[in-house]
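A selection of the complex's chains, in situ.
For clarity, chains are labelled A and B in written order, and residue numbers in each chain start from 1.
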Amino acid sequence: MKIGKVIGKVVSTRKEGNVDGLPILVVSYLDETLADTGKSAACIDTVNAGDGDVVLLCASSSARMTSKTTHAATDNTIVGIIDSVSAGSKFIYSKNK
Amino acid sequence: MKIGKVIGKVVSTRKEGNVDGLPILVVSYLDETLADTGKSAACIDTVNAGDGDVVLLCASSSARMTSKTTHAATDNTIVGIIDSVSAGSKFIYSKNK
């Protein structure tokens, strides 16, 4: 899975793939230090993520392994809001700071 | 999912994979600023996309998660026409402008 940051939104009214009602967010990928990698993707959101949230992304067929995306045409799903990322006893990121 | 722009068409008469009647379009990948990334793919179209349209692409096994591609040999499907892409309150792309 990848760690990402929500940076935008995609609107598409003429679409296929059983994703009606699910937001499509633009997410930039972060590395293990939470630095921006310069890569991004459009992702189906299942956790009501907001702008700037650090999120967990699940790609591949496993992007359908949530109750909201079982039959969805999604190859990249936001499956969690990240509270913290740590290395050993040191916090690299904490949502409430 | 990726954001792309339709730039061409592929014709193949001798083919396998249950894709008869579905257009195969050449799509260049765009980044989160809608700039061309220099990469492209051939994609099965399920939404009647036209030349120059900005589209949403779904890869992996989820490329089969539309009513038209359930049994299709497609690893990359155009699943939506994009109306707009925004970052916060700012529009990066709007189809009708």
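We take it that a contact is a pair of C-beta atoms (placed from the backbone, for glycine too) under 8 Å apart; a residue touches a chain by one contact, two chains touch by 3 or more.
Note that this is a predicted model, so its numbers are computed, not measured.
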Where 2 copies are displayed, count of copies in the complete assembly: 5
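By our rule, only the chains that are shown with their structure count from here on.
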Footprint of chain B on chain A - complex, ascending: 7-19, 24, 26, 28, 40-44, 51, 59-61, 63-64, 71-76
Chain A partner contacts - residues on chain B that touch it in the complex: 1-3, 31-32, 46-47, 56, 58-63, 65-68, 77, 79-88, 92
